[in-house]
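The complex is shown incomplete by one protein chain, all other protein chains being positioned as in the whole.
Letters are used for the chains, namely A and B, taken in the order the chains are written, and counting of residues starts over at 1 for each.
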Amino acid sequence: MQNFTYHAPASLAEALALKNEDDAGTRFLAGGTDLFLAMEFAGEPVKTVVDLKKIPELTGIEELPGGGYRLGALTLMGQIEAHQGLRAQYPALVDAATVVGGPPIRNRATLGGNICNASPAADASTPLLALGAELVAVSAEGERSLPLGDFWSGPRQNALKPGELLKEVRLPALPEGGACAFERLTRSAMDIAVVNAAAAVSLDDAGNFASAQAALGAVGPVVLTVDGLGDALRGQPCSPEILEQVRKLAEAAAQPIDDKRASAEYRRDMAGVLAMRAVERAQLLARQGKGDEK
Amino acid sequence: MEAQDLKIVGRSIPRVDVTSKLTGQALFGEDVKLPGPLLHGKILRSPHPHAIVKRIDTAAAEKLAGVKAVATAADLPDVRIGKNLKDEHYFASDKVRFVGDRVAAVAAVSREIAEEALRLIEVEYELLPALTNPIDAMRPDAPLVHPDLMNYQVVAAAQPEGGNVCSLNSLSRGDPEAGFAEAHQVFEQQYITEMQHQAYMEPHACLATYNPDNTYTVYTSTQGIFGMRNSVAEALGVPQNRVKVVGTEIGGGFGGKIVMKDEVAAATLSRKSGLPVRIVMTRAEDFMCGNPRAGFYITIKTGVSKDMRMVARTMEIVLDGGAHAMGAALMCWALPQFAEGPYSIPNLRVTSRCVYTNKANSSAFRAPGGPQTNFAVESETERIATAMGWDALAFRRKNLMPEDHPNLAGTPMRSVNVEETLDAALEISGYDPAQTGLGPNRARGLALGNWNVGGMPTGTVLKMNDDGSANLITGVVDLTGVNTSLTQVVAEALQLPVEKVTVKSLDTDSAPHAAQSAGSQTLKSMGTAAVQAAQEVKQQLFELAVEELDATPDNMELAEGEVRVQGSPERTVAVRKLLAKHMANSGPVVGKGGTGAFSRMPSFCAHIADVDVDSETGRVTLLRYCASQDVGVAINPVICIGQVQGGVAQGVGMALSEGLTYQDGQPQNTGFLDYKIPSALDLPMIETKLVEKPAVEGPFGAKGIGEPPCVPVPAAIANAIYNAVGVRVTSLPINPEKLRRAIKAKKEGQASS
Partner (left out) sequence: MKSSVKLTVNGLEQEHQAEPRTSLLTFLREQCGLTGSKRGCEEGECGGCSVLLDGELVTSCLIFAVEAQGAQLVTVEGLGTPHHLSPLQEAFATDGASQCGFCIPGMLLAATNLLERNPDPNEQDIRKAISGNLCRCTGYDLIVAAISMAAELKKGARG
């Protein structure tokens, strides 16, 4: 690894100023579980590392006044895993955070780092996309928010502008009668996803789908949305025929490639299976949620 | 000695090394510290699978600040080395033959500077076509990995055939072709397995110093210090007495720490720089340059009679040997001796060919050749039984080898406890051959296994101290708890409490020659030598006691620090007194023991795997695993149980997830991210039953037990998968994608028929 200069500023302003001095040669350090390896093995030319862990504005998990949650970019996977409020509303996110590496990794890996690293197989990103998360980026010029779906442009490529930093993730409240679920396929228990899928659905009073969104990981250059799912499912019951449609839509949405972990054909096939399972399980959870209210 | 007489053998005493390992004090390969500065060595390895080395220029690297030495082939004698076939230059001089082949080495004041220096070494390569598959490598027009093969010096085991076939062996009995002609039904199938890496948790690490008296000291994490010393001395071109190898604590080996690695580079760099040099492999280097289990291509043909007998079988086995003839060539020689498995087949021929490819050098991995051939044999057992409508268990029982069954080399197999071992597994699991299904997509599968444990030449010295306590001096590496078991063996033989026995593994200058810790023979060989040494000590004491006790030595026994006359417990003399007398008369009491090679004797096991198959994804979950193991006598039952469970875990990896993969000669999975060994979440509890029946040889009737438990795992799991979803997968690993494809193909086949 090349040597570098290390800073651990205590304020956001200081961190942004350091980044602005030499944007291309400076990397923000959150948990470091991806950055360390990138610097060691990919030989990334990093001159300056700005450690963000002392900046209070980047931490914290809070319920928002109008519903939904704010998660600071430095939120650890382990904190998501242990958060009862998140578990109650967003089991898809909690389940995904729970399978990011082993416990020592989850005590270090951050949600923001995971999103910025822009791996198409990042487990936590798939439920966030299905749940319609928004990101807040901050720079010396101020803050801006953007939908998560617009954030990635390719593997390891994100939409942050020079001098910008991911500050937080905002999760909208699930619609009334909504629920979400996460599914993942790996070669063994401790593994990167061969395919993952998440679904967020809500049901109407008749028990038919009122809304549905799904996302797929590891089947394209970025985490992908299953287009057309909401329209196809709205007003429909969760029947085998409808699930078959989910499978077809997911297979159509997938843009997989062959790699050492799986063939494109298998990935497309599994995108369909996992999307179907995620929608079906989310729907079951939604049904149970409704049942609880009665 | 009767089993019930044993006081110390048979107890699960804690391992003698456990405290140092639990407190972080144990010094493994990278942990060795010497006074003063040391240098960090790094190896320049070939990025190409097959190329001619045209030019190496190290000038720029040598000039880099902080670099203290650079070594290449020019620094070593121009000799080919190898234990089976002399086919390797330590540093590539003419060609590189796999990605990772050693080209040069650098020692510098830090790891980072050494890495930078490697980038400054210029090597001009002329690329050659690469062979990544042994079947392709056997084609007449295949490029030759070693064009001079037929001129190489054969050391042992290897029998070059020519082309890329570096070793060929074929043994037979009866007339298999006639057997097939007379058989009621003949079955044929091909089975394929992939290279499996040992994936020990500690990567290769060594430290070497060149000493002022023109000797070398090498500290290294190895399974065998004497084999290592001999290899290092050969490559350095110095007599063996001038190399001292000190075995460090070893963080797992499983056969992967037998072949010399970077020790000679470290020694050469130390000689050139005048400082100690440490070389530690990264995990990627270890995956790239290790000595994996060979991938096999097995064509197995079986003829059966109407009355459930296997009347004829042929096995044509092709081994993916990798770039040099290492353990795979030795295995190629040994395979025909055990590929029959636990059975007895009157007309049998086993032919094995070890083939060069441009991949890592295949060598030994726990039960070399065992799991691969067993996967074919035990998959066929079930496939044939299913096709014939037979009870697979009854089919097995009908064909089991009897006591004294000669293997294909003519060696009679003794202490054949296969039936007892099978029954033990059936009992703990509650296996019912008529009811292997456990629900939708769930079922259990059975496989028998065996491994023939030999023995290797080994010696030891037992020193008696003035107070009657004893020190056993060995040159054996404590890989699997052997020093604990040896402590028990010596304590039992001398009737001492374990606290009064110390067993130490010393270095090659200090200890008599010992075999490597491998092949499940470590305790069998060294334990036999230790028992002999104890006998010698007893004999010396008894002879001195003749005067005191007025009895003959053959009427005496040792007990509680005394020599007694058998049957007259009041006629005793203290051992301390005899030791003092011996010291005054003729010096210390020292016993020595030694064994030559043993013939190979089988240890059996029977495994039952319960699986759940996700038929939509192909993912297999192990629900339960039961394993019985024929151990002869368990010197230390907990150590035996640990060996069985660990072997099963490695077999599970081989069955479901492990395999080194290559694309155009480039290794694809050189880290734990993509080389998947089982984690705690991938395994169920492994229910283990030790079957005890003292063997005809081995200390106190103990058998070798380390290898067998990984042998039947892939077949047991493959059989369970078949029973669950009706799909027989004939290649390993059975990863989700492969199984899903097979399930889909079966469904489509059914739909179209």
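Just so we're on the same page, a contact is a pair of C-beta atoms (placed from the backbone, for glycine too) under 8 Å apart; a residue touches a chain by one contact, two chains touch by 3 or more.
Since the structure is predicted, the reported quantities are computational estimates derived from the model, not experimental observations.
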item	value
Hidden partner chain, touching residue among B:62, B:112 or B:161	B:112
Touch criterion as defined above, residue of B:254, B:297 or B:431 at the omitted chain	B:254
Residue of B:71, B:639, B:656 or B:691 in touch with the missing chain, whole complex considered	B:639
Sites on subunit A contacted by the missing partner chain, in the whole complex	1-6, 8, 29, 32-33, 36-37, 39-40, 49, 51, 53, 78, 101-105, 107-108, 189-190
Interface with the undisplayed chain - residues on subunit B	12, 14-15, 17-28, 30-31, 33, 112, 198-203, 249-254, 280, 282-283, 479-481, 638-639, 641-642, 645-650, 671-673, 677-681, 683, 685-686, 688
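Note that only the chains that are shown with their structure count from here on.
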item	value
Subunit A-subunit B separation of Cα centroids, rounded to whole Å	44
Complex contacts: residues of subunit B adjacent to subunit A	112, 616-617, 619, 656-657, 661, 663, 668-669, 673-674, 676, 678-679, 681-682, 735-737, 740-741
In the complex, subunit A residues that touch subunit B	1, 3, 102, 185, 187-192, 194, 260-263, 266, 269-270, 273
